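Here you go, one structure.
All protein chains but one are shown in place.
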Amino acid sequence: MQQEDQVFLTEEEEEDLFDYAYEKPGSLPGTLSIEEDAQPPEIVLIDYNAKYATRINNLTPEECASYLDTESVSWVDVSGLGSEDILKRLGKVFKLHPLVLEDVVNVPQRPKVEDYQDQLVIITQMAVPKPKGEGFWLEQVSLIVGKYYLLTVQEEPERDCFHPVRRRIRLKQGNIRTKGSDYLAYSLWDAIIDGFFPILESYGEKIENLEDEVLFNPSSQTLGKIYQVKRELLALRRAIWPQRTAINILIRDGSALITDDVLVYLRDCYDHIIQIIDVIETYRELASSLTDVYLSAVSNKMNEVMKLLTVISTIFIPLTFIVGIYGMNFNTEISPWNMPELNWYWGYPLCWLIMLAIASGLIYFFWRKGWFNNSSYYKED
Amino acid sequence: MQQEDQVFLTEEEEEDLFDYAYEKPGSLPGTLSIEEDAQPPEIVLIDYNAKYATRINNLTPEECASYLDTESVSWVDVSGLGSEDILKRLGKVFKLHPLVLEDVVNVPQRPKVEDYQDQLVIITQMAVPKPKGEGFWLEQVSLIVGKYYLLTVQEEPERDCFHPVRRRIRLKQGNIRTKGSDYLAYSLWDAIIDGFFPILESYGEKIENLEDEVLFNPSSQTLGKIYQVKRELLALRRAIWPQRTAINILIRDGSALITDDVLVYLRDCYDHIIQIIDVIETYRELASSLTDVYLSAVSNKMNEVMKLLTVISTIFIPLTFIVGIYGMNFNTEISPWNMPELNWYWGYPLCWLIMLAIASGLIYFFWRKGWFNNSSYYKED
Amino acid sequence: MQQEDQVFLTEEEEEDLFDYAYEKPGSLPGTLSIEEDAQPPEIVLIDYNAKYATRINNLTPEECASYLDTESVSWVDVSGLGSEDILKRLGKVFKLHPLVLEDVVNVPQRPKVEDYQDQLVIITQMAVPKPKGEGFWLEQVSLIVGKYYLLTVQEEPERDCFHPVRRRIRLKQGNIRTKGSDYLAYSLWDAIIDGFFPILESYGEKIENLEDEVLFNPSSQTLGKIYQVKRELLALRRAIWPQRTAINILIRDGSALITDDVLVYLRDCYDHIIQIIDVIETYRELASSLTDVYLSAVSNKMNEVMKLLTVISTIFIPLTFIVGIYGMNFNTEISPWNMPELNWYWGYPLCWLIMLAIASGLIYFFWRKGWFNNSSYYKED
Amino acid sequence: MQQEDQVFLTEEEEEDLFDYAYEKPGSLPGTLSIEEDAQPPEIVLIDYNAKYATRINNLTPEECASYLDTESVSWVDVSGLGSEDILKRLGKVFKLHPLVLEDVVNVPQRPKVEDYQDQLVIITQMAVPKPKGEGFWLEQVSLIVGKYYLLTVQEEPERDCFHPVRRRIRLKQGNIRTKGSDYLAYSLWDAIIDGFFPILESYGEKIENLEDEVLFNPSSQTLGKIYQVKRELLALRRAIWPQRTAINILIRDGSALITDDVLVYLRDCYDHIIQIIDVIETYRELASSLTDVYLSAVSNKMNEVMKLLTVISTIFIPLTFIVGIYGMNFNTEISPWNMPELNWYWGYPLCWLIMLAIASGLIYFFWRKGWFNNSSYYKED
Partner (left out) sequence: MQQEDQVFLTEEEEEDLFDYAYEKPGSLPGTLSIEEDAQPPEIVLIDYNAKYATRINNLTPEECASYLDTESVSWVDVSGLGSEDILKRLGKVFKLHPLVLEDVVNVPQRPKVEDYQDQLVIITQMAVPKPKGEGFWLEQVSLIVGKYYLLTVQEEPERDCFHPVRRRIRLKQGNIRTKGSDYLAYSLWDAIIDGFFPILESYGEKIENLEDEVLFNPSSQTLGKIYQVKRELLALRRAIWPQRTAINILIRDGSALITDDVLVYLRDCYDHIIQIIDVIETYRELASSLTDVYLSAVSNKMNEVMKLLTVISTIFIPLTFIVGIYGMNFNTEISPWNMPELNWYWGYPLCWLIMLAIASGLIYFFWRKGWFNNSSYYKED
């Protein structure tokens, strides 16, 4: 049982892969659904321009307000969706449309981009690999881009993939400090997208291992593992595919909030998304083909089993018949026609000769048919 | 037999899943087809504006007429399609095009949106979950949006998912009372769409149970259950897919009867429909993959059976041959070549030794081949 | 053999399902190919306006000429393609382009719409159900719409689905008598399209029966029946799919010969075609899934057979070995080691005890494995 | 071995079905690759207008030059690609772009249309049926349409499908003599397209035969035959599909060299191509479904075999055990418990009675299970 747990996800983990938000049917538009186990929101502000950069932890929504209209870039990062009150106050401070706040809070939504003149709303999914290559967490990250600010909202405070960006701001690496909030949004989205690659890599390895397993050592668990890989690739694809559409629309239609300069960088992101989708589809096709190979391996194994049974039966059943004949109790004294062989001088050796001849003949027949070449190349250990 | 009924739908229920309306070929356009078991229509009027809200039950069509041109929003809700007379009078009062009345009455039509300048006709399908998670009912709901009124026509009076909206009107929740008939139409359509989510959830659980069943306890009923899930997901998809097209056309082309304000809300609906379709397709893919896993599980089970038969046969058939030999009745007295073993002092023990050696050798051979590790992980109980 | 004929179509009928017209390669454009068994054309004229309606049977093509330019609607219905002479004269009277006449006569063509300024050519396929639900006939119907006339050409005089329309003209039902030739063309096309529904219904029933058969009583004929259904649905789809494209082009581009009023009715037709295609695709998917279920049912049946063989063999083969042992003829007198059991007082009962123990052990083993629960739910009768 | 050759194509023939031209990578654009077995080009000129028509065989390219600018239509037909010199001179006379000459000579190219202002280049594939319905040859035919001339280049001089067109020119059938080079190009392309129909017909028959074979008489060769049909249909589709695109582009965009009059005829060609593709796809779907039916027929056959084995084994193994019991040599004299049955008066008949009872019981059991109804409908001969 313990072994199974290593192969298959627990029920809770599975649920997360194909999760989707929904409110009680008929509820008011803008209704926020706070999950019971959601963690309380932490608000962190990073405010910077070319000259300085500062970080303030644990603000209230209202404390953010004064930063929003200053020309420095103000990145307000909210992690945790566990307080309706704070989230509503946040919505008020940032003047979010109720439907936008709903999308931000009722996670997970399908990734998308929506342009509200003075705000650009980007809903994305971040994939964070679990330790020991055991799958990944999906987490919604919402980016609301304003003229001088960027609001990001994450589901969980424990993990994100934004540390390199924070370091670039702190250490003034690259030109992030001289650019606007749109470039910051690009940098974060780029980090999210690049975060899919290490996960893809682990599935590449899994598929290679499965190829070896299917070809050389297929067991009854193999197809379950292939199914699991297919399932997780499906979840990955579901997370990345709509981001492709979103970024494509953004590049095609532009936005007052995105400078041309940053559009070039977004095209680079787009290339990466295409790359990711391409690899996922390739892996899915390989996994599908592996299913066929596995089914044929099972059939071939059964063939081997059947051949063994047939060889043994075909050789020994006729012999058993022969020895049965001379086990009959016909009265040899009553008639010279009743089993005279039993009284022949060479009767028993002759009987053996016949049996050996039959066995040899059959063995030769099977050898000619190629049943003894061990044509399978999977090791039995 | 009783057990089967729990797994499979009755014929009548099945028919409903893939139902479609059709009139006698060649019948006049606008011909109404009243089903025999259709219930008599109940007409309920809810008339409201920001200041007051009133509800009148059991009106005649003609009694609705006076409300239609007043500026308050007049929601005329008709449930039940069992009277051609009332429905025709309704068509007259609301000035419905004969083809529109036909679409409203000859259920189920494919969901769609049609814009007749002064009326916007929306045909939708509502999915209502059955008790105990045993599937769902599909019911056509037609919405005819006028400037100051909304006419909704449902197939059945017993159930709908509009109660939360009625309560919001009664209790003045949200801003429904300050908005027009277009917002009311949106609210109802939103309730219909959100109603698909709890049903989806039950199929998510069914698929998870089937995953466990296929991997750990496949029976000959399993594929029948997978087929049933596929079938019902197909019916769900058929109900929601055209609604996507309909809402998309409405958002893209707009309508004189839909304010821009409400279009934003319809986009939110559209997101939800996409979400639903996405989940349905995901479930369908999972169900398809499960079919492969099941077929391989059946093959693996057969492999186990064959292996057992082969082990037993391969060990005992040669032994039976040997004991057969010494059951032969060759006359040992006539010749020293005739079965002298029978008269050896250690003849019988030697015979056992040989047989034990053969049996051990074969058992070792099968053990080396790995036939004794119980490689299957499905419990046999 | 007779039984087979009931399940499968005769060769001639099969040919008709996937028929297509072709002339000798390189033949002149406009060459008419008259099939040998084509019936002689019957020409019937129905001439009407709001005030009167008259019907004339068995006209010559030339007798039609005088009606064509009068303002009354003149419906010339030609059934039967068995005379090149009459058809060519018809072409001359109606001023048909040689390629149009070719399309009308060399049946079946792919359904399409072509607009020749003063004539609108509509090629459709009519599906007429055979008696006893045994499939359907496909027949090309060509509609040539002129300003004041409609020419229809059918393959066969025996059957069509236009009687309700003729009655509506005769009895002045609806408003057909007050409308033009375009409305008449719509009415006939509508009758043709509605004619697919009863056929679809019979396939719905066939699929339901096949579901029951596959799940509860699969036989070696079952997949042949599923194949037959798939095949006929493919033929139906081939007949209706191009009509969708045709009507869609007509609605999108309009035509000088179709009034806006009638376009609304054509949209209704379009809805019905979409409905039909939708149902056909659904049925095809169900039939495909049923194939999987059937294959697994066959595997499960084989599993049952193998289990029975294995149970019987596994229990009796060891026992037969044991009784074989005590059938050996080792000389018990020569040595106390040679089969002393044969001379024990309780030898035989002990032997039985051992055999019963082995048998019980094995039976218990199989019972624990669940091999005795009749897990299959298909009745064996 | 000889038998195989009748079912499967030889390697050389197979290669031709999926052939494609390619030059040595990096070779100069315009490099001509002459195949070793290519035949020397024959040039035939047919020059005609409404008043006269003349045919000249075996011209040199330069001799054609004087005809090209005269107003009569000059059809220069080149068959055979075996001389680089002649082909290059031809290119010079007709002022072909080097890339056009390359496409014409390095066969087979993908069918396409290219418009070079004063020349319209049409690359097509001609399918010529082999004798005895054994597949078809594919051959590239290139048509270069000029204002007053048409150059056609074929791979092989032995066969083409243009004789009916030549006869129409000679005998002045239809109006080909009064039309221009564009009408001639249409006539030839039409002949090429119509040439696919008889080939399709032979595949229709093959599929019908395979249906019968799969359902009534499946052998281990059957799937190989289905595969062969699929393979050849794939090759046919590959030859016709790009012609659809080509003609569609020509109709949509027009060309200075094609009169409107001829465009109407090209639309007729387009209809035929669509028809051909439609039939090919239908056949491919049928062949795919047949694969499933075949696999299930094989499984059903195995089921029958297993049932026979199981019936025989299940009946006789217990009986053999019983007779084994009474073959044991327990000493009946030492103890009344040792096989007293052997000494009973009715011992032997009783033994038979028991065995008959067991056999009858089992036979009844199998009969109840329906194992004796010969449920398969394939004849064994």
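For reference, chains read A, B, C and D in written order, and residue numbers begin at 1 within each chain.
Please note the rule applied: a residue touches a chain if its C-beta (ideal position, glycine included) is under 8 Å from a C-beta of that chain, and two chains touch if they have at least 3 such contacts.
What you see is a predicted model, and the numbers here were worked out from it, not measured in a lab.
Shown chains touched by the hidden chain across the complete assembly: A, D. Taking the complete complex into account, A:Phe197 is the one of A:Phe197, A:Trp346 or A:Tyr364 that touches the chain left out.
Across A:Asp118, A:Glu158 or A:Asp278, the single residue that touches the chain missing here is A:Asp278.
Contact with the chain not shown here comes from a single listed residue; of D:Leu171, D:Ala256, D:Val305 or D:Ile354, that residue is D:Val305. Within the set D:Val44, D:Leu68, D:Val93 or D:Leu234, the residue that contacts the chain not displayed is D:Leu234. Taking the whole complex into account, chain D touches the unshown chain at residues 3-4, 8, 11, 14-15, 18, 20-30, 97, 99, 102-103, 109-110, 112, 114, 219-221, 223-224, 227, 230-231, 234, 238, 291, 294-295, 298-299, 301-302, 305-306, 308-309, 312-313, 316-317, 319-320, 323-324, 326-329, 332, 339, 341-349, 351, 380-381. Against the chain not displayed here, chain A makes contact via residues 161-165, 168, 173-174, 187, 190-191, 194-195, 197-198, 200, 204, 208, 211, 215, 264-265, 267-268, 271-272, 274-275, 278-279, 282, 285-286, 289-290, 292-293, 295-297, 299-300, 302-303, 306-307, 309-310, 313-314, 317-318, 320-321, 324-325, 327-331, 334-335, 337-339, 368-370, 375-377.
Basically, only the chains that are shown with their structure count from here on.
Each chain gets a centre from the mean of its Cα atoms; for chain A and chain D, those two points are 41 Å apart. Among the residues of chain A, those touching two or more other chains are numbered 327.
Taken together, the chains touch in the following pairs: A-B, B-C, C-D.
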